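A single protein chain has been omitted from the complex, and every remaining protein chain is retained in its original position.
By written order: A, B and C. Residues from 1 in each chain.
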Amino acid sequence: MILAKRYKHTRTQTLNICKDLQPEDTVAQAEEFTSPPKWHLAHSTWFFETFVLKKYLKGYKEFNHDFHFLFNSYYESLGARVARNQRGFLSRPFLSEVYEYRNYVDAQMESVFENEPGKHLCDTIELGLQHEQQHQELLVTDTKYMFSQNPLMPKWNPSLFYADKELPAIVNWLSIEEDVVTIGHEGLDFCFDNELGAHKQYLQNFSIADRVVTNQEYLEFIAAGGYTNFSLWLADGWAWVLTSLSKAPLYWQKKDENWLVFGFNGLEKINPCFPVMHLNYYEADAFARWKGLRLPTEFEFETAAKRYPQYFEPAVWQWTQSAYLPYPGFKIATGAVGEYNGKFMINQMVLRGGSIATPRGHARSTYRNFFNPHLQWQFSGIRLVKNI
Amino acid sequence: MILAKRYKHTRTQTLNICKDLQPEDTVAQAEEFTSPPKWHLAHSTWFFETFVLKKYLKGYKEFNHDFHFLFNSYYESLGARVARNQRGFLSRPFLSEVYEYRNYVDAQMESVFENEPGKHLCDTIELGLQHEQQHQELLVTDTKYMFSQNPLMPKWNPSLFYADKELPAIVNWLSIEEDVVTIGHEGLDFCFDNELGAHKQYLQNFSIADRVVTNQEYLEFIAAGGYTNFSLWLADGWAWVLTSLSKAPLYWQKKDENWLVFGFNGLEKINPCFPVMHLNYYEADAFARWKGLRLPTEFEFETAAKRYPQYFEPAVWQWTQSAYLPYPGFKIATGAVGEYNGKFMINQMVLRGGSIATPRGHARSTYRNFFNPHLQWQFSGIRLVKNI
Amino acid sequence: MILAKRYKHTRTQTLNICKDLQPEDTVAQAEEFTSPPKWHLAHSTWFFETFVLKKYLKGYKEFNHDFHFLFNSYYESLGARVARNQRGFLSRPFLSEVYEYRNYVDAQMESVFENEPGKHLCDTIELGLQHEQQHQELLVTDTKYMFSQNPLMPKWNPSLFYADKELPAIVNWLSIEEDVVTIGHEGLDFCFDNELGAHKQYLQNFSIADRVVTNQEYLEFIAAGGYTNFSLWLADGWAWVLTSLSKAPLYWQKKDENWLVFGFNGLEKINPCFPVMHLNYYEADAFARWKGLRLPTEFEFETAAKRYPQYFEPAVWQWTQSAYLPYPGFKIATGAVGEYNGKFMINQMVLRGGSIATPRGHARSTYRNFFNPHLQWQFSGIRLVKNI
Partner (left out) sequence: MILAKRYKHTRTQTLNICKDLQPEDTVAQAEEFTSPPKWHLAHSTWFFETFVLKKYLKGYKEFNHDFHFLFNSYYESLGARVARNQRGFLSRPFLSEVYEYRNYVDAQMESVFENEPGKHLCDTIELGLQHEQQHQELLVTDTKYMFSQNPLMPKWNPSLFYADKELPAIVNWLSIEEDVVTIGHEGLDFCFDNELGAHKQYLQNFSIADRVVTNQEYLEFIAAGGYTNFSLWLADGWAWVLTSLSKAPLYWQKKDENWLVFGFNGLEKINPCFPVMHLNYYEADAFARWKGLRLPTEFEFETAAKRYPQYFEPAVWQWTQSAYLPYPGFKIATGAVGEYNGKFMINQMVLRGGSIATPRGHARSTYRNFFNPHLQWQFSGIRLVKNI
C-alpha cells in the first residue's frame, strides 16, 4: 500500500536528519521560537498517536500517559501542555526513550495499515506525514540555531534535501500581464486547509525576477549603508535594527574586513553566488526598497510560479508582501485538527517557494508558509518584483 | 480664500475640544500609545511650523528652537526627538505657552495666506489640516483613556462631532455580487497617499450588515462565555485574553451583576442599543466567529460603503479582515512627509468607516485607518459579513 | 502651644518649597521611585487626616472620601491604594483642590490644638510633622529629577534649607580608638522607631575624614577610568554600570571636554569644591576602593558624629557600609503606624548625616536614612574611613 510506504519513508527521513545528533544535542532550546530536537522527534510521533492510534486503533494502549502532556504543541482542545519556553528543561524522557516511542508508534501504525484504512483516516495519516515533513525542516532550522549559539561552532550534516546552488550573476525579468487569475489549490492532491478555497484575484501588470537575491547583492546593500539608513525601513523594522543592533543577516559576522557565515560546515567565508538567507521581513523589504523595487504579493508569486516553474526551484523561502490571512470561504475543520492553521492568521507574513531544507515534494505552488516579520532563523530570502 | 477659512475653522475646533481641560489635565500620559493633550496641541502646530512656515515663509523666526525637538512625533528625517514614552514627563512648556505657540503660528499663517500660496503649498496646508483633524480624534481618545485611569472618574464634554445613536434591533443584509471593482481614491479631492493607486480588485459574492454590532449583541457574546472559549479566538488573541485578563471591552466593568461603562459622563449603565466600541481586532474577530460570520475585507467594506452610503454613517471605526499594506503602485513621497503613512504598513489591521469622534468631513469611503490588533482604546467596533 | 506653632511652621515650609511650581509641574512622575509634587502635598496632609483627625477629632468629616484611596502611600492596613507607578496619571484633583485640602485639614487641626491634645496624640502629630519634613526633602529630590528629564532644563528655586558650601582641599582624619560605644537614640526627644533600642557596639580603631568627598576628587576618579575598571566595583555595581551605561554621577554630562551638571540653576559648570552628590552606593563604594579606603559603618559614623559634631554639618547624605537592619530589641508599633519603618528593613543601605535639602533640625546623629543601593537621585555622597 502506497501510504504505508510513504509513512515508512517519511519517518525514516526524520531519523536520517538526526543521525549525527548525540543525546546532549537533543535537549537544548536556545530561543522560545525554536524547539529541541528531542521534542520534534516526540511531537511528530505524538501526532500519529493522538490523531490516528487513539482514535482509530481498537485497544490501543498509549505508550506513556505523560507524553500526551509533554508533547502537545499548541492544541488547546487537547488540554494542558508544557509552556513553549520550557521545552528545553526536559532532560527526561531520554533520547533513547523517544526513539522507543517512535518505534512503538510505528509498529502500531502497521496494524492500522493492515486494516485498510478508509478515506478519512488516510487523510489524517497524510496530514500527519505532511506535519512530520514540516518538523523535518524545523529540526534543521532549530538545530542550526542552537549550534550557532555555541562558541564551539559545531559542524553538522543534516542530510539536506537540496544543496545550495550558485546563481547566475544576471537577473532576467519574467513578465505577467494584468489578468484575473485563480489562486489557491485545485484538484485532489493533498494540500493544507489554508490553501483551499480557490478563488479569483485581479492582478496588475508586473514582472518578477527569474532568481532570488544573492549574497553578493546583499553585500552591496550592506556596503551602501543599508543598515544605517532609516529611510529604507518600515518603522517597526527600523526599531528592530536599533534594538537588535543588527548589521547583517542572522549567522553573518565580520572578521578583519571579511564577512563570514555560520552554517553546517561551521564558520566559513560567504559564497557570493549563493542565495542570501536568514533574513526577516524587514530586511527583505528594506533591500527591495533600496533597489527601487518591491516584494511580490503571494498572488503574484503563485501565478508566476505556476507559469514559470523552471525558475522557482526550492532554494530559500521568499517573503511576500502579503499578510497571512484567510482566503475567501476559508473554513476551520472541526476538532483539534482545526487548530492547525486558522488560528495563526494574524501578525504574520506569507512566504512562498521552499528551501534547501524543505523535503522533496512537500511544497507546491499554492503552499503558504508564514512567520512573524521579525524572525530570521528560517531559510528565508528575497525575490524581487517590478511594477510595469 | 477658502483654505484660510478652513484653516481657521479646524484650528478652532481643536481649541473647542480642549476648552474644559485644565493645565493638569494636559500633562499626563497614561500609556505609551497615548499622548498628553498638551503634546497634541503643540505637535499639530509644529506640523505647520515645520512643513509650511520654515519652508515657505521668508524670514520666519521659529517660536522656540527647543520645540522642534520636543514636538516631533516620529519623523526620523527631522532628527532626534523626545522618546514616545516620555511625553508625560514634560511639565514645561506650560499649557499657556503652548497656546501662545498656537497663536503665534496662526498669526504667521495669515501671512502665508495673504501671499496667495501655490498648489504645492496649498496641498501641504491641506495635509496639515487633515493631520490636525486626526489629532482631534486622538485628543478625544487619549484624554478619555487618561481619565479612565483616574479613580475619580472625571466627566468631560469634548464637544464631539457626532452623538451616539441607538441602533435598530434587527439587522438587514446588503448583498453584493461577484464583481471586479475599483478600490482606492479617484478624483481631485484630498486624500492620503495610502488611498492612492486606484486599482481593480476581484470580489466574491457577499452580504454585509446594514448596521454595526450593538452593546446588546456583545453582552450576549460575553454571557455565552465568549472570553473563556479559546476556540473562538486567534492564537495571539487568546494569549491576549490570558495575559490581560480581559473579560469585556475596554472601559466596561461589572458591579453587582450590572455592566457599567466609563465614558464622558463618568461611569454609567450600558445602553444596549448603542454600538459596541473599544474592542480590539481579536475581540471583533472572536465575536464574528461566534456568530458564524466574519469581518469584511477592506475592499468589501469600501465597495459596500460606496453603494449604500446611507448605512455607513460614522459611529465607530470598524475592524476589517485586511492587513494594512500598500496598494499596487503605492509611492512614498519624497522628504519628511513621506514618513506620514508608508512606513507603518506592517503589523496593523485596517479600520474603515469613522467614529463619533471623527471630525465631520474628515473620513470618506476610501479612507484607511489602521491600528495594531491588540489595541482597544480607539472608538472601534464591528460590522459583520456573510458569505453567500 | 509650641506644637501648634511647629505645625504651622512646618506646613508653611512645604508651601514655600512649592511656591514656584505651576499646576503642570505638579502632575508628572518621571520614574516609579519618585512621586509628583501634587501627590506629596496631598499625602502629607492625608497623614494628618488619617492618623489624627479621623481618630481624635469628634465629628470630623473627611474632605473627600476618594482621597483616602488616592493618597495612601504604602499602608496595607489602610486598604487599597493607587499603584506606586501610576501616581503620574492623576490630573485630578487639581492643584487648587489639593491646596484646599491642605487648608481644610489645617483648619481642623486648629480645633485639635485647642482641645489640649494628650501625650499620645501629641506624639502622633509630631510624627506627622517629621513625616512632612521627609516629604519636603522628597519634594525637592523628585521635582529636580522630573525637571532633569525635560530637555528645556528648567531652573527652579525650592528655597533649600542649606546652601552648598565649598570644602577645603585638604582632608584631615579624625581618629577614634577601639571601644564599646552606645548606638541608638537615648533621651526624650523625638526620634523614629528605627533609632530606638540604644545598645552597645564594639568598634575597632579607625579614622574618618573631616569632610565629604568633593567634585574635584570624584572627577579624578572618572579621569582615572573609574567607570571602566571592573575591579573597583561590587559585582552588582559593575552590572549596573554595564546596563545603565553610567559614566558619571546622575545629572552630570560631558560637553566638549567639560563636565556640566544639571541643578536648580539649569545646566552649569561643575564647582570642583562642592561635595560630590547624586551617587549610588555602588559608586560610593567603588570610589572608596579606588582610594584604598572604605565607607564607614553606621556605628562608626554615629560615634564620630557625636564626638566631632563640627565636622558633620548637613551637606549630603553619606552612604554607610551598613545594611538597613533592625537594632537589637527593635519593636514594630501596633496599628498602621507600625508600617512606617520596620517593613523596609531589607535590601537597603543606611545613609547618615543629612543634606542641603533636609529641613533644619530634622536630622540628628542617630538618624537612619536608607535607600536601595542602585538609586542616585537623593542628595547622596561619600565620607571616607581608614583602618588603623
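Note that a residue touches a chain if its C-beta (ideal position, glycine included) is under 8 Å from a C-beta of that chain, and two chains touch if they have at least 3 such contacts.
These numbers come from a predicted model, not from an experiment.
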Displayed chains contacting the withheld chain: A, C
Selected residue (touches chain absent from view) among C:Asn172, C:Gln204 or C:Gln253: C:Gln204
Touch criterion as defined above, residue of C:Ile2, C:Ala107, C:Ala163 or C:Val180 at the omitted chain: C:Val180
From A:Thr26, A:Gln108 or A:Asn194, residue that would touch the chain that is not displayed: A:Thr26
On chain A, residues whose C-beta touches the chain left out of the figure: 22-28, 30, 38, 66, 69-70, 82, 86, 88-95, 146-147, 149-152, 154
Residues of chain C in contact with the chain not shown: 74, 76-77, 180, 199-202, 204, 230-231, 233-238, 281-282, 285, 294, 321-323, 325-326, 328-329, 338, 343-347, 373, 387
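We take it that only the chains that are shown with their structure count from here on.
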Topology of the chain contact graph, where touching chains are joined (line, ring, star, complete, other): line
Approximate Å spacing (C-alpha centroids) for the pair chain A, chain C: 57
Averaged-CA centre spacing for the pair chain B and chain A, given as whole angstrom: 36
Residue numbers of chain C (touch at least two other chains): none
